[in-house]
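As you look at this complex, bear in mind that one protein chain is not there, while each of the others sits in place.
Naming follows writing order (A, B and C), and every chain is counted from residue 1.
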Amino acid sequence: MTEVAVIGSGQTDHGRKRDDVSQPELVRQAVALALADAAIEPERLDAVVISNMELFEGRALPELWLGEGAYAARKPCLKVATGGTSGTSSCIAGYHQVASGLFDVVLVVGFEKHSEGHTQTGMALTDPFWDRAVAAGALGNFALSISQYMAERGVTQEQAARVAVKARRNAARNPHAHLQMPDITVEEVLASKLLAHPVHLLDMCPQSDGAAAIVLAGGQTARRLCPRPAWIKAAETRHEQPFIGDIDRRLASMRTLREAARSTYAKAGIADPLRDLDVAEIYEPVSYAELAWYEALGFCADGEAGRLIDEGVTEMDGTLPVNPSGGVLSANPVGASGVIRVAEAAKQVLGRAGEHQVAGVETALATGYGVYAWADALVLGATP
Amino acid sequence: MNERISITIEMAQSWGYASGAAMERFSAGLRERRIEALKCSGCGRRYLPPRPFCGNCHLELDDWVAVADEGSLEAWTVVNLPMLDGRTGEMREAPYGMGLIRLDGADTTLNHYLDVADPEHLAIGLRVQAVWRDELRGAMDDILHFRVLTEGP
Amino acid sequence: MIRHESINIPFNYAAGQAGSAVLLALRDEGRILAARCTACDRVSAPARAFCPACGSGHVEYVEVGPGGELLAWTERPGKGMFGLVKLDGASSAVLHRLLCSPEEAVVGRRFEARFATERRGHILDIEGFIPEQGE
Partner (left out) sequence: MNQSSPFEVVVAGLGQTGPSPADGRSIAEMVLPAVQAALADADLGYDDIDAVVTASVDLFDGLTASNIAITEVVGAVMKPETRIAGDGLAAALHAACQIRAGAYEVVLVVAHAKPSMADFQDLSQWALDPIFLQPLGLDFLACAGLQASARAAADPEAPERWAETAARRLNAADGQKKPATAADVLDSPLVAAPLRAGMCAPLADGAVAVLLRAGGPGPRLAGLGHDLDVHLPGDRDPAAWPGLTRALARALKSAGLAASDRAFDLAEPSCLYAHEEELFIGATGLEPKTEISPGGGLFGGAVPVAAGLARLLAAAQRLRADPACRRALVQGSWGPAGQGQVVAIIKAGP
């Protein structure tokens, strides 16, 4: 297997409505920044992977229209779509393409323009014979699973609000983040509109327009072009049964993320994730999910997630900072969100995270979450 | 160039979805207020919705079992946000109660509306029962919603 | 058992920098804008933000047409006639509606844009292309 590293990344400013640019123009902004960050010309790209959920914008095969924005014209181009994991799965697809030796330099770009469609409605286009008539999109589905998770683990609304506050305070040091609310408090989260019991507005991710890109390169090229490449040490995907009701105690069990993490850690030589990881960028569309993922990712034992946030373990100055970028809770252009996780994890290793840089990052985790319980995990590091 | 142009295009597409044999039988049952699940001979799981194949055991399913139209509330929420219903193009008004319901005789849960939209009256473990539409059409919305039978477990 | 279901959702697509420039020029001035690439000199109509030939994002807007040569045409029964017209001043063709009979659609013939009288900033501000007068 050829060694593979992230040698650059770029993101647009994410926002509620980026109607200043078309879809191809939005993609081009992120791609141009990624190429500049990697210090390469577009001619250097051997292939492009594009991530997006087509029905959110009512499109089919969107790469046809916006491939030129991604410098994919006259190049090999693959389009990946797996719900929320689209971005991380696209990064893993690019990783496999480079690792295979077929391509040396691959661009992965994800985008979403939620403002151009109706995302919750798009998400609710589920099985027409089973639950399409009652499908409630990500919000309703999460709220249901959260009620189970709270009852089983004893997690409180205050603890979830603390996750929401941590995310937005971190986002204040990330100029690309959609939500900028540096002074947010737990009280404000709890006082924000109750969208679906027990989920308040500020517990939930925003719907963002935005794009993000990374540049992947094979070992020799990465060493030549980049002083400190962010090596992909391991990556795994797990998918789950198709209906929300198939998955017993969804947030508490999350066997997909547990297994993807276990497998990735084993390959990357991580015995104790809390100790061996220096930073994590995880896909938390709602505050409560971050708590559940702490347990699934082995940051703590089951039932201990509330304590972790209470004790500040995952704050910027804690043992394992989680989502220095502000996470999905601060920007969620779905097709890009997984790419952002990988880009942010890579930036921490590359030492290019600016104001939200964690000192001395050697090993970083990025995760993806999609549909009801699809999961991706990638470990990046300063050594291959 | 300061003025921003955008182009509105209305999607109004129609698809003919095939139910598959399992859902066809299930839907026919609904017309008679009958709910049936398919049981896996490997893991014993009784699946709703019934499906041709168990993804855990990789076995085809053909063992039908009867399921009650009542069960226990495994998860609940009250949604306060209206949503555009993509099937009709109409808004679905809020608030509405939703639950994951484990019907007696099934091992998976069913997501559906609850007639209660007051968090004070909802709790995990409540007994709930389907409220059926008068004119049954053999579709999941033959069940209007679930009503709470007990005040608590 | 087959059940028919519809999906009814309105979508609203940003025309973006180049698209807005094109549609505003159509609406306000009845002019067709193309993008001339400052890197490779290709003139692409309608204008877009990056050159389709070399990918460069360095383009300037130039006026092309409204007349040009028909390169190809087709008729889709029930949907109308469509053609590729290489506008004067452009390096490549535009795809648009043809407002003529199949007999009048002859490859190589000159066509010109027919602008709508009421224009709204839309690609159909050009109603379609018609055989050039005097042809």
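Note that in this section a contact is a pair of C-beta atoms (placed from the backbone, for glycine too) under 8 Å apart; a residue touches a chain by one contact, two chains touch by 3 or more.
Since the model is a prediction, treat every value here as computed from it, not as a measurement.
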item	value
Left-out chain, listing which of the shown chains it touches	A, B, C
Sole contact to the chain not displayed, among C:61, C:82 or C:115	C:82
Sites on chain C contacted by the missing partner chain, in the whole complex	2, 5, 7, 11, 13, 15-16, 19, 22-23, 44-46, 52-53, 71-77, 79-80, 82-84, 86, 92-97, 102, 107-108, 122-124
Absent chain, residues of chain B that touch it	7, 9, 11, 13-21, 23, 51-56, 58, 60
Where the unshown chain meets chain A, residue by residue	1-2, 22, 46-48, 53-55, 58-65, 67-68, 72-83, 89, 92-93, 95-97, 99-104, 122-128, 236-242, 255-256, 259, 370-371
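Here is the rule we go by: only the chains that are shown with their structure count from here on.
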item	value
Per Cα centroids, the chain farthest from chain C	B
Selected interface, A-B versus B-C, where C-beta contact pairs are more numerous	A-B
Separation of mean Cα positions, chain B and chain A [Å, integer]	29
Contacts with two or more other chains, residues of chain C listed in rising order	3, 5, 7, 9-15, 17, 19
Shared interface positions of chain A, touching two or more other chains	19-20, 58, 116, 118, 121-122, 125, 128-129, 132
Sites on chain C touched by chain B in the complex	1-15, 17, 19-21, 23-24, 121-122
Chain B contact footprint on chain A (complex, rising order)	19-20, 58, 116, 118, 120-122, 124-125, 127-137, 139-141, 143-148, 151, 193-199, 241-246
Chain C-facing residues of chain A, complex	18-26, 28, 32, 42, 57-58, 68-69, 71, 73, 113, 115-118, 121-122, 125, 128-129, 132
